[in-house]
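Taking it in order: structure first as structure tokens, then the write-up.
Moving on, here comes subunit A:
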Amino acid sequence: MMKKKFMAAAFGTMCLALLATGCSSDDPAAPGTSGTTSTIPAGPTLKVVGSPFTTELYGVGLPFDSPYCEQVNTAIKAMIADGTWEAKLDAQMQGVLYTPNAEKNAPENLANEVCDHTGTAALVTSGRLTIGIKFDQPKLGFKNPDGTYSGFDVDVAIYVANALGFSPDKIDWVEAPSRARETMLENHQVDMIFATYSITEARKEKVEFAGPYFVAGQDLLVRGDDDRFTGPDSLNSSDFRLCSVTGSTPAQKIKDTYAKDVELVEVTGYSECVTALLAGRVDAVTTDDIILAGLAAAGTQ
Partner candidate 1 sequence: MTQTDVPAGAETVVALRDVQKWFGDLHVLKDINLSVERGEVVVVIGPSGSGKSTLCRTINRLEPIDSGTIEVAGEPLPAEGKDLAMLRAEVGMVFQSFNLFAHKTILDNVTLGPIKVRKTDKVTAREEALQLLDRVGIRSQADKLPAELSGGQQQRAAIARALAMHPKLMLFDEPTSALDPEMINEVLDVMTDLAQSGMTMIVVTHEMGFARRVADRVVFMSDGEIMEEATPEEFFTNPVTDRAKDFLAKILQH
Partner candidate 2 sequence: MEAFFDYLGRYWEFITQRDSDGDLIYNILGAFWVNIQLTLWSGLLALVLGTVVVAMRISPIASLRAVATAYTNIFRDIPLTVVILMMWLVVWTQLGVTFGGKMITDFFVLAVIGLGLYHGSFMAEALRSGVNTVPLGQAEAARAIGLTFMQSARMVVLPQAFRGAVAPIGNTLIALIKNTTVASVGAVSTETSSTMAGMIEFGPQFIFLIFLTFALGYVAIVIPVGTLSTYLSRKLAVKR
């Protein structure tokens, strides 16, 4: 019950943030070069700087005993092969001119997770698939005001579900907050998770992964007119303020490795970070680059 109220509040804030930035219709800057760096040009108010300094493999979370692991991998490969993957990605990132790291996202690097566990559970017989996604990450996993869901995670999920025999109207979408993902899979509250879910060794002790279906990397989001920062090292001063989500990997990474002195703000959702960034109260927001791209796009609409 509290979660719902909080989500309403966070969502309301998101709307506030969108209103605060106003509607701007500037042309996006020239497309970034495809190659080893992903440059995400500015919306007029927010931009992503530097090159990604980590590698995050977004996988499909599955319970250990899921019978679908191999099939998911096959479906992802198919999605890449027939061009849907690229088309969907471009469609989501339109207006932001986000170019994913082509090298890292080469077909041979995707959908190559070994399905370690034999799926002993029965196939889903109810005719419906329950899929966990994020509700608050624009362009990736987002619940729209009208109750529909959109984003790249959602697109991949729909394609994979279709390949497994479930049409889009047979999917039940559930919110999978970061802290709850493992528990939700273990308890079979969801059949699979597409929620910017990075594959890590620690998590593999609890859940199975198929994929990855995307390779992202941690990066920084700053105000469009702010040229002080070029990468994580440039944040290393106690005068600077960095925002991220409570307990998330990106926040810890920067503090441990790159910028020990920076003042870290940990909040409940990225939309709050963006609000604070736009209001000038923090200097940078950090998380995976594709998430930042989505936030930047939402912030400039």
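Note that in this section contacts are C-beta pairs under 8 Å (C-beta built on N, C-alpha and C of every residue); 3 or more make two chains touch, one makes a residue touch a chain; residues count from 1.
In picking the candidates, the idea was that all candidates are chains of the complex that A comes from, given by their letters.
As the structure is a prediction and not an experimental result, all values here were calculated from the model.
Among the chains 1 or 2 offered as candidates, the one in contact with subunit A in this complex is candidate 2. Across the interface of their complex, candidate 2 is touched by residues 2, 5-6, 9-10, 13, 178-179, 181-183, 202-203, 205-206, 241, 246-249, 252, 256, 260, 263-268, 272, 275-276, 279, 281 of subunit A.
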